[in-house]
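Below is the structure I would like to discuss, written out as structure tokens.
Note that one protein chain of the assembly has been removed; the remaining protein chains are unaltered in position.
Note that the chains take the letters A, B and C in the order they are written out, and that residue 1 is the start of every chain.
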Amino acid sequence: MNPTTPATSESRKESTRTRARTMRAVVKASAGPGAEIREVPVPACGPGQLLLKVKRAGVCGTDLHIHGWDRWSQERIKPPVTLGHEFVGEIVEVGADVTEFQVGGRVSCESHIICNHCVACRTGNGHVCENTRILGVDVNGGFAEYVAVPAVNAWRSPGNIPIEVAAVMEPLGNAVHTAFAGPISGCNLAVTGCGPIGLFAIGVAKAAGAARVFASDISPYRLDLARKMKADAVIDVSKESFVERCRELTGRAGLDGVLEMSGNPTAVRDGLAALRSGGRLSFLGLPKEPFDLDWNQLVIFKGATIHGIIGRRMYETWYQMHNLLSSGRLDIRPTITHVMPMERFDEAIELLRAGKAGKVVLIPWGEEE
Amino acid sequence: MNPTTPATSESRKESTRTRARTMRAVVKASAGPGAEIREVPVPACGPGQLLLKVKRAGVCGTDLHIHGWDRWSQERIKPPVTLGHEFVGEIVEVGADVTEFQVGGRVSCESHIICNHCVACRTGNGHVCENTRILGVDVNGGFAEYVAVPAVNAWRSPGNIPIEVAAVMEPLGNAVHTAFAGPISGCNLAVTGCGPIGLFAIGVAKAAGAARVFASDISPYRLDLARKMKADAVIDVSKESFVERCRELTGRAGLDGVLEMSGNPTAVRDGLAALRSGGRLSFLGLPKEPFDLDWNQLVIFKGATIHGIIGRRMYETWYQMHNLLSSGRLDIRPTITHVMPMERFDEAIELLRAGKAGKVVLIPWGEEE
Amino acid sequence: MNPTTPATSESRKESTRTRARTMRAVVKASAGPGAEIREVPVPACGPGQLLLKVKRAGVCGTDLHIHGWDRWSQERIKPPVTLGHEFVGEIVEVGADVTEFQVGGRVSCESHIICNHCVACRTGNGHVCENTRILGVDVNGGFAEYVAVPAVNAWRSPGNIPIEVAAVMEPLGNAVHTAFAGPISGCNLAVTGCGPIGLFAIGVAKAAGAARVFASDISPYRLDLARKMKADAVIDVSKESFVERCRELTGRAGLDGVLEMSGNPTAVRDGLAALRSGGRLSFLGLPKEPFDLDWNQLVIFKGATIHGIIGRRMYETWYQMHNLLSSGRLDIRPTITHVMPMERFDEAIELLRAGKAGKVVLIPWGEEE
Partner (left out) sequence: MNPTTPATSESRKESTRTRARTMRAVVKASAGPGAEIREVPVPACGPGQLLLKVKRAGVCGTDLHIHGWDRWSQERIKPPVTLGHEFVGEIVEVGADVTEFQVGGRVSCESHIICNHCVACRTGNGHVCENTRILGVDVNGGFAEYVAVPAVNAWRSPGNIPIEVAAVMEPLGNAVHTAFAGPISGCNLAVTGCGPIGLFAIGVAKAAGAARVFASDISPYRLDLARKMKADAVIDVSKESFVERCRELTGRAGLDGVLEMSGNPTAVRDGLAALRSGGRLSFLGLPKEPFDLDWNQLVIFKGATIHGIIGRRMYETWYQMHNLLSSGRLDIRPTITHVMPMERFDEAIELLRAGKAGKVVLIPWGEEE
């Protein structure tokens, strides 16, 4: 069933022949803070893989952690590794045994490379595969001119999706996964934490049919972005009570659900306190350290449900996201505050660290703005 | 815990004292076609009941059946009975043991009076109570100046919901119940049959987060109303293939769900054929008679689910509907094509029979337009 | 539809006429530790109520808290109040407006008296009603010769259910509710904490189709009862690692679910650690105080779900429990270690406090053993 025609084979060889052997990339070169832009080999396109010319790539909070070399990074990252797990690219080579893609197509990528053998993988729950390896974390990623990815991880990106949006499907998928973990339609939901995924979640929840979406943060800059994402109310928790505002905004009924994007203990506790009986808190934001709850009041007596959320359902989340974007119901462009050359990676990191950006999208070397 | 104050008791008495003893009503007076406008006693307000001054009432397909005296009506209706099961009214008297309502409030009504004792009622499934009695069918309804209803059936109607919309919450609830019987958010759905409930369902599915909603019918008039409800595509099945159009509109993927509002055998078969594997058909439209399916191709081989839908979940559906309306996400006004005096009931029936109306709302005697 | 015949009315009057005006009861008489056996008035049987001659009553951990007058009790209990929220009785009087019960019937009772007006109540979630009052806690309960209960709270108890079992349907319902909060059939589950509800949960999970049920505790006495309830393995967590044993018992796969009955922080953390990715912990045991979790490792990275569980679904849980018991699939008699006269209430409390009992059932004055 391999549809490769001789003509296509020819074009493959040609493109391979004319392609440079090395490329520029943002590399975590050694154990310690920082990252450097280096000349590295263009990756080979193995069996089952696609080689992509990277068109745009998003910077994630995880990249900040790796750049800052925090404890998690020290345990997980094995330098040298090319960073970048959010990107869109054009297919420039199709590996052996890959039948469903052709050179020239534009694809976004799922960053989780899963084992396909564990119980989770074998039951449609690859997002919690026990043996996940992540592009840009465990294997070379997309902050580079080229990246090789498993064809099963590639997602065809239709032309009506703006290229900056196509670059950030991976974190957008986190927001979709979190929202879709419980009821949305007709619900009153809150998003706690207005970093990029939180901002995405506002748009997702509204596009997916929430009656009202409230958003909380302490940063005026982020709250302003939340307003641009059309949150029905924004709550500056440095100035007002989250629980009280939510009760008021819901006519005393309480929230149907909380999409927790901050990892902040107070946000989690307040989110649970603001839930109606039987509500859900879907928990994506990673806390910096363990924290306690008053389980009786916040979880048990009110029959609340807490979902731990990681990654994206593979690939149910991608279909949902695709439908929301391609139908025009979801527009996340207000969250993309900066588009800049990948060469200025360090500047992007500084912007994010300073809280002066929503989502930052990078343009690799040789790509036009 | 009865909060009734002497003052309130007083106002109750007063209103009772000054109220007329008789009223005009649309009555199914005897076994046979038609209905007549009669002077009948104002209903008493028993324990647990509210007496409402009817403000607006909707005409339903069921009213046509009763008017036409079809086989179902002959078996079910015991004349004389005042018709009308969709209405909004103002509370003019509060019965004994009712603590949560006060004179002057505006309420819509659930039409199903349930037994509270059967298994369905005792497990939160009162919409399929085995002993349901229906206002305007089994007991006197709302095509009248006044109607007495159980307080548990009353639903507070906030001021920001237009009165014509408040009048048709009951059939709107059918549409919400049908849509919410399966996944909506991010889905590609079709509504088959664009009578009033089908038209409502288009709006509901879009407000509740469907990616795209397609609508089918054979009446240009109804398809035009479907466009006004912002269907993403309308399909005139007298002229084109439903299955083929749906495949095309979904990029060959097939529909995620069908909201079946016609009861038409071809619509059901085509709806199932157009479903993707694993999709759902939620079936509200009542077929006129039994009809067959190719179960293997349409249901079993594709792992489809068929839901029988009746009534509204009591009162989960009402909360969902309330949230969609009160947040402004759902606007069903384009479906209400006629608002006319209740005195002209026969004319309303004729309009509906001729397929020249969407939803018709009646204004009782003594109410202003 | 009132089925009361004159004959029945007559028998009602007779029984009322001959009944004593006072009775013995276990009463929390004043703020402070202890409880006393007192002569109090036989309760009146109000409209919508049943008056029961108590046949058997179970002692619950909550009764220990009230007896010991802990902080929760100090805030909640308003003495004097007759204790006892688990019981079975015979109907001796039927209140006005009650149509579905007759004198002579045997009924168990749901202890939660709910408001029927809040959102939870109106959407089939009365178990998390915001205005719940509890028999034997907020209103007079069943540690007495007679108790008056709302007829809606009464559950007909068929003759093939032993009377001691019929006495403890209320806490058994907690176990059923916890188990049925997630998948059971074919699952590997653990019950953490082998107090009476934990012991019930072992039997419930097995009867409801779990593949294997493991049970943990630190008390050899309780672990022995767990064996009698046919746990597939018992884990003495004072001597061995819960997580390691569960991994071994599941062939390294991890648990599908944990039914948490202890409220113990270590049990909760170990339970989450032993879950497979995507598993659930259903949390009924009340922690004494807030405690922390490593949310990242225990909840988020593994996509776990935590359910807060309280009470019983009204009345879905009762139907499930009824089916399991009446079909003979579930036998909880091994958990009932003591049946003793209610007169010896203080002794029952001492047995429970010393951890020398499973479930203790009391026989009221005048009832035969």
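Following the convention adopted for this analysis, contacts are C-beta pairs under 8 Å (C-beta built on N, C-alpha and C of every residue); 3 or more make two chains touch, one makes a residue touch a chain.
If you're wondering where the values come from, they're calculated on a predicted model, not measured in any experiment.
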> Which of C:G68, C:G186 or C:G355 sits in contact with the chain that's absent?
Replying inline: C:G186
> Touching the left-out chain: which of C:A29, C:L64, C:I163 or C:A211?
Replying inline: C:A211
>> One chain isn't shown here. Among A:W72, A:Y221 or A:Y315, which residue touches it?
In response: A:Y315
>> For the chain not shown, which residue from B:Q102, B:N125 or B:S219 touches it across the whole complex?
In response: B:N125
> Footprint of the hidden chain on chain A, which residues?
Replying inline: 99-100, 116-117, 119, 122-125, 152, 313-316, 318-319
>> Considering the whole complex, not just the chains shown, which residues of chain C touch the missing one?
In response: 176, 179-180, 184-188, 207-212, 232, 319-321, 323-324, 326-327, 329
>> Please output the residues of chain B touching the missing chain, sorted low to high.
In response: 119-120, 123, 125, 127-130, 253, 276-278, 283-284, 286-287, 290-296, 299-310
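Keep this in mind: only the chains that are shown with their structure count from here on.
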>> For this structure, which two chains share the highest number of contact pairs?
In response: A-C
> Per the centroid of Cα atoms for each chain, what is the distance between chain B and chain C, given in Å?
Replying inline: 41
> Which residue numbers or ranges of chain C touch two or more of the other chains?
Replying inline: 119, 125
